[in-house]
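Structure, as structure tokens:
Here we show just some of the chains, and they stay where they sit in the whole.
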């Protein structure tokens, strides 16, 4: 399941709800990305996530389909927020369920790596000194390439 | 032919709007040609498209290279590399 939403979510509650859908899976891997309150020496007061409605959902659906092609999964969840967030709110939750933990781990990390370079979201951080769009990361690009 | 053009993040900030509906001339057949034409529309557009290497594009909500054809596309988006997650 894929959800793109403005409102905050409770990661523990979402993970429990996901676990309830996969009682036959031996292993469930999850990843939670949180808003950090710092960048280098500067304090981050808030983050705004702009997104491309429609395309965001399409990309997540495509990523989910690709993960299911590559690994044997019993279930998969992606939740991604947009709008105004404050540290340390969760931005993203990815969960994958499988009979074998290797599949769950690999699919979860794959989804995060591809999501970071394909999902149409853009972060703007608010500092004391003003707002700045976050620059994309060469490391994220390199990590995504590992799965080609 | 009406084309819905979307801008995101600092591309939007520079253009000064998030979307617009335009009718580029028939000679504009690729994403690259569309950027050339858009850059002539206003100083904001010119600033946004001054360095194409920083710009990514999607045609009908699919990531594409700058060389991609517009064909009968209804929606084209321009944005910096994504930074979600």
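Note that the chains are named A and B in the order they appear, and that numbering of residues resets to 1 at the start of each chain.
In this text, a contact is a pair of C-beta atoms (placed from the backbone, for glycine too) under 8 Å apart; a residue touches a chain by one contact, two chains touch by 3 or more.
Note that the structure is predicted; figures quoted are calculated from it, not measured.
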item	value
Formula for the entire assembly, written in the chain labels shown	A x2, B x2
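Keep this in mind: only the chains that are shown with their structure count from here on.
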item	value
Distance from chain B to chain A - Cα centre to Cα centre, in angstrom	26
Chain B to chain A touching residues, read off their complex	6, 8-10, 12, 58, 61-63, 77, 79-85
List of chain A residues in touch with chain B within their complex	33, 49-52, 54-55, 58, 80, 91-92, 112, 115-124, 133-137, 140-141
